[in-house]
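In this view, the complex is presented without one of its protein chains, the others remaining in place.
Up next, chain A:
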Amino acid sequence: MNTPAMEAIGLTRRFGGLVAVNDVNLALHVGELHAVIGPNGAGKSTLTNLLSGELRPSAGRLLLHGAEVGDWPSWRFARAGVGRSFQQTNVLKPMTVRENVRLAAQARITPLRRYLQVVTGEHAPTEAAEAALTRVGLGALTGRTAGTLSHGQLRQLEIAMALAAGPTVLLLDEPLAGMGPEESERLAGLLKELAADHAVMLIEHDMDVVFAVADRVTVMVDGQVLEQGAPAAIRGSAAVRDAYLGHAA
């Protein structure tokens, strides 16, 4: 198989005595939507934070396109094409929706001297921002202040911000939580679409969504990978049903 866009090998993160992520192996490929599921406290968000450089691994390796990136700061991940959304909404609240997304797209602009251009200048990423907003369905709200958006709209904005920078790897931490059913369905379709030319990791609680869109599923329990495989195999796994799906059923 070709080199994964992102690969974790024995990735481990400890917080004092707690091992939040324990010896996780995971490969994200372009063209694949990789869902990570598991009960609360399984270490899914910590894993996202490790893969995006928010946290440093305590042990193990992290590869981006085959290169070691475990000691990179978070801003380098973003510049190298790793986009992420946050589980707890994390946007620039006093700024407009358009501005939030434009800044996300601007972050990858180099050289820095272009920064002295006005935001309407030719190198400004206005179009990329508009395109990302239209794609997630916020095209009509670009002028609104981000702090005034509803919960579901903020989730959409998070995805647009992750998209705007043109990433190759997308790490989405419960992007659909709190969204209305219609929007949720629309965005699930968008995720599927994005997986065609991105390596997408999706953390999601809604099993219907997961099994509808995922190409590959990893089940985490207590920081460890319990099972990894195609959705059908996961659905059939007795261990998974026991540890996780059983509670829901």
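Descriptive notes on the structure:
Heads up, the rule we're going with is that a residue touches a chain if its C-beta (ideal position, glycine included) is under 8 Å from a C-beta of that chain, and two chains touch if they have at least 3 such contacts; residues count from 1.
In the analysis below, contacts and distances are computed from a predicted model.
Per the UniProt record, the chain missing from the shown structure is "Branched-chain amino acid transport system permease protein", taken from the list "ATP synthase subunit alpha", "Branched-chain amino acid transport system permease protein", "Septum site-determining protein MinD" or "1,2-phenylacetyl-CoA epoxidase subunit PaaD". Screening A:9, A:63, A:95 or A:212 for touch with the missing chain picks out A:95.
Contact with the chain not shown here comes from a single listed residue; of A:63, A:103, A:131 or A:212, that residue is A:103. Although one chain is not shown, part of chain A still touches it, namely residues 52-54, 73-79, 84, 86, 90-96, 98-99, 102-104, 106-109, 112, 114-121, 124, 161, 165.
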